[in-house]
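Removed: one protein chain of the complex. Kept in place: all other protein chains.
By written order: A and B. Residues from 1 in each chain.
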Amino acid sequence: MTSTIIATEPAVDITKQSRARLAHRAGKFWRAGGPAVIFVAMFLVVAILTPAFLGGGGFTIVASSAAPILLVALGQALVLNIGSIDLSNASITLLGAILLALTLGPLGAVSPLVVLLMVTLFGAVNGVIVAFAQVPSFALTLGTFGIFQAAALVVSGATTVYVSQNAGLITPLYTSAVAGIPLTFVLGVVAAALAWFMLRFTRVGQGMTAIGKNESGAIFSAVRTRKLKIVAYSLSGFMAGLAGITIIAQAGSASSTGLGSDLLLPGIAAAIFGGTSISGGVTNPLNVIFGALTVALVPIATAVIGIAAQAQNLVYGIIIILIVALTLTRSRNAIIK
Amino acid sequence: MDITLKAEHDPMTTDTTAIRLHEETNSRRLRFRGKGEPLALIGALIVLISIFSILNPRFATLVNLQNILSQASLPLIIGVGATFVILIGSIDLSVEGVMGAAGVVFVLLSANSRGGHDLGIWAWVAAIAIGIALGAANGLILTRIKLPSFIVTFGMWFIGLGIATILYGTDALPSLTNDALTTWVSHIAFLFPNVVWLAAALLIVATLVLRFTIFGRATLAIGNNEEIARSNGMPVNKYKVVIFIIAGGMSALAGILAAMQLGAVSNNVGSGYLFITIPAVVIGGTALSGGKGGMLQTALGVLLLTVLNNGLVLAGVSPDYQSALSGAILVAAIVAAAWSQRGRLRIAK
Partner (left out) sequence: MTNHTVETATPTIRLVDVHKSFGSLTAVKAISLEIHRGEVVGLIGENGAGKSTLIKILTGIYQPDGGTIEVNGSEVKFRTPRDSVGAGIGVVHQEQSLFTNLTVAENIAMSNSSGSGTATRFGFLRWSNLYKSAEETLAIIGSKLNPKTRVGDLSFVDRQMVEIARAIRVRTSEGASPLVILDEPTSLLERGETQILEREIRKLKSFGSVIFVSHRLGEIMRICDRVIVMRNGEKVADRATSEVTEDELFKLMVGRESHSVVREHGALDRAETPALEVRSLSRKGHFSDLSLSVHPGRVTAILGTSGSGREEFCRAIFGAEKFDSGSLHINGVAAKNWRIHKAVKHGVAYVPSERKVEGMVGGFSAAENLTLVHPGTAAFGPFLRPWAQNKIAQGWFDTLDVRPNNVNQELDRFSGGNQQKVVLAKWLSNPNLRVLVLDHPLRGLDPGAAQTVNEQIKAACKNGTAVLLLADTLEEALEMGDDIVVMRDGVISGVYDVAIDDPSTLDLLEKMV
């Protein structure tokens, strides 16, 4: 009773196969280059609509406002990569900036190092609690967000703290530029390159990605999941501190409501625009660079093109959804929450 | 493979011994399951109330109770919607945007200082409708375009805020001119303000829906395991859209009530509510991963945070410290809840 085998038409099969392969390759290219393409396209549209934008150092403006966003986003991307989230990193940035403004005068060149050490410790505290108390990171960092925010408010005395002296140690980061690109942004790009190298070519990075893709699988493969979580959060704190330094470089002062006080959402948006998955295991720090540039470009572009200031939020919201719809990697049967 | 047939033991009796052993250990845990967390919250609430009553005699008064409950009402209304959303494992970040859009629409279509039309009841309808529309958009983008709710509602936050900003325009702050509207919220009926009764009614309805309807049970099922829900033939996408519509509607209602409370509106009328509501839901014990929690837990979480804020103000603590204290309580609450379940293999995201 063996049934006869009915051959399927080979012609159909081949076109189908090549189409599938083409789609696969296109998807791969888009995942690698999508964020850059989107930024360049948007930038070109703005440049064509308003040629004066390019002449007026448009890219420099975008890059300098992208620098703190990029640094915060890189930390966020590393945390998202392990399948967690850090809602506190922007408040760490602000606290770091305020601490830097307070200590730069008395401590001089040591001050940035001290501040970076402190913010890294703040990040590590998040990591230790997430790793050892095994609490959901969203809720935990929402809590520590409140704590760091209050700390920023109290430490600054709820006023603007100006750098009393030694400002010259930091400001060149903002005022000097390489080929029209401010050093603050170059700092972000270097950090992104290092993060990329870590994720692609070190066991620590591989372990982090393994946690994001399947934490149980990572545990049973002897990946030191707790240690790596603490490392990821510490790096998020460290990057947030670098962002704080760029803020002082730019503004020369810091306050709990001033420049950089609303970096959290742009930071998350930049990480996601850069192709980072909210559910973990997928990120490319190099693409986060373009994510940050895009996030910085949107408000500048709307203003330059002449869209009413009132419509900026609306445009921003629509663009967030559109860009993610374009860049998100989706598998057919995945559960989307 | 024929051993099973050769064996002369009755498999029923033999294997149930193992199961029964297992069940015994389970039932011991069971007795406290689901009760431990709410009991701890109620305990914490009682402790807080006692401390604050000692610190300031004005705390334990009827007027302050009315105060606390009306402060808790808006987060509770938003929390009802947020609980549905979180129970399916999603999140709704668009709260403040939806509140802004609905609040501005409501005030501009009611009798207000800028003039324009007074549509009466239709102002309510229009404002709720915009919340429902934004909620539906959230749900549809989530289910059709398959973007994570975190991102969709994140974008919708700005879209709602944008709609509010555009409608608000550049004119002077529009305030409500109809006193009946501005006083309704705080008008005291049977001991408590209207808004408290409204929030309580919504809470009860939501509790019943969760317990006694197919929709409610499906919400829990989807949160527990969406894949299974789908393969069981549940209309998961439909339910998700409905849940986001409920959340949008609740946020819109909160936006209207906030505008009525203030007697005026700006696009930022919802500012701060998201970061009260989500901690409250989480402190209540509803898991962000979905499938676990409920409306009454949310109510407890909201009450705890409101009592804390109110009590600290009355105790004379500087408002600068407040976000730190609510943050610390959130951290303490989730750590306490997770502590007993720690294990080498446990996954928490």
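Brief remarks on what is shown
Assume contacts are C-beta pairs under 8 Å (C-beta built on N, C-alpha and C of every residue); 3 or more make two chains touch, one makes a residue touch a chain.
Because the structure is a prediction, the values reported are computed rather than measured.
Only one residue from B:170, B:231 or B:341 touches the chain missing from this view: B:231.
Note on the undisplayed chain: of the listed residues A:281, A:299 or A:317, the one touching it is A:281. In the complete complex, the hidden chain is touched by one of A:71, A:97, A:183 or A:219, namely A:219.
Subunit B residues in contact with the hidden partner, per the touch definition given at the top, are 1-7, 9, 11-12, 14-15, 17-19, 21-23, 25-27, 29-30, 211-214, 217, 220-221, 223-225, 227-235, 291-292, 344-345.
Listed for subunit A, the residues touching the missing chain in the whole complex are 1-3, 5-6, 8, 13, 16-17, 20-21, 24, 200-204, 206, 209-210, 213-214, 216-224, 281.
Keep this in mind: only the chains that are shown with their structure count from here on.
Between subunit A and subunit B the centroid-to-centroid distance comes to 29 Å (mean Cα coordinates, whole Å).
Across the complex, subunit B meets subunit A through its residues 88-91, 97, 141-143, 145-152, 154-163, 165-166, 168-170, 226-227, 275, 278-279, 282, 287-290, 320-331, 334-335, 337-339, 341-349.
Within the complex, the subunit A residues that touch subunit B are 83-84, 129-130, 132-140, 142-147, 149-151, 153-154, 158, 215-216, 219, 265, 268-269, 272, 278-280, 308, 310-318, 320-321, 324-325, 328, 330, 334-337.
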